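Excluded from the complex is one protein chain; the other protein chains are retained at their positions.
Coming up: chain A.
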Amino acid sequence: MPIRCEIVSQDKTLYEGDVDIVVIPGTSGVMGILPNHAPLLTTLNFGVVQVRKGGDEENFTVAGGVAEIQPNIVTVLADRAENVEDIDISRAEAAQQRAKEYMEKGPPPDSDRYLAMSAALHRSNLRLDAVRRYRKGKKQATRQTEE
């Protein structure tokens, strides 16, 4: 029996479908959700949501959010999310570079801009990492080793 998975970010629906397992990066650890899971509500960490169905696997980076789990549905409400296949590497690298440069200048660490930039750095690191790890064409589904 499959479990339904819906991944939505604030500006669009990224994934909708019946799957075998969903792996989500909860704040207190990564968890794999199988069908008939007990109802659960968790906040999300920065990380990768994996959706597996048969031999297929799809990966999405998420930057925080909430996930609601019902026995036959997983709803991931991500603050920001992207399909790993859709990540624009050059843009992510540029963003990473920009953020790094900014951080090196040593701005006051409690300003909004500092926080925004460090979040941006975090996000682009996550994206690039996810691309490196998960984007190899769809055939070879790498085993998940997310911390």
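The rule we apply is simple: a residue touches a chain if its C-beta (ideal position, glycine included) is under 8 Å from a C-beta of that chain, and two chains touch if they have at least 3 such contacts; residues count from 1.
Basically, contacts and distances are computed from a predicted model.
Per its UniProt record, the hidden chain corresponds to "ATP synthase gamma chain" from the list "LLM class flavin-dependent oxidoreductase", "ATP synthase gamma chain", "ABC transporter ATP-binding protein" or "Glutamyl-tRNA(Gln) amidotransferase subunit A". Contact with the omitted chain, checked across A:Leu77, A:Met103 or A:Ala120, is made by A:Leu77.
The missing chain, though absent from the display, is touched by one residue of A:Val8, A:Met103 or A:Ala119; that residue is A:Val8.
Touch with the hidden chain on the side of chain A covers residues 4, 6, 8-13, 26-28, 38-43, 66, 68, 70-73, 75, 77.
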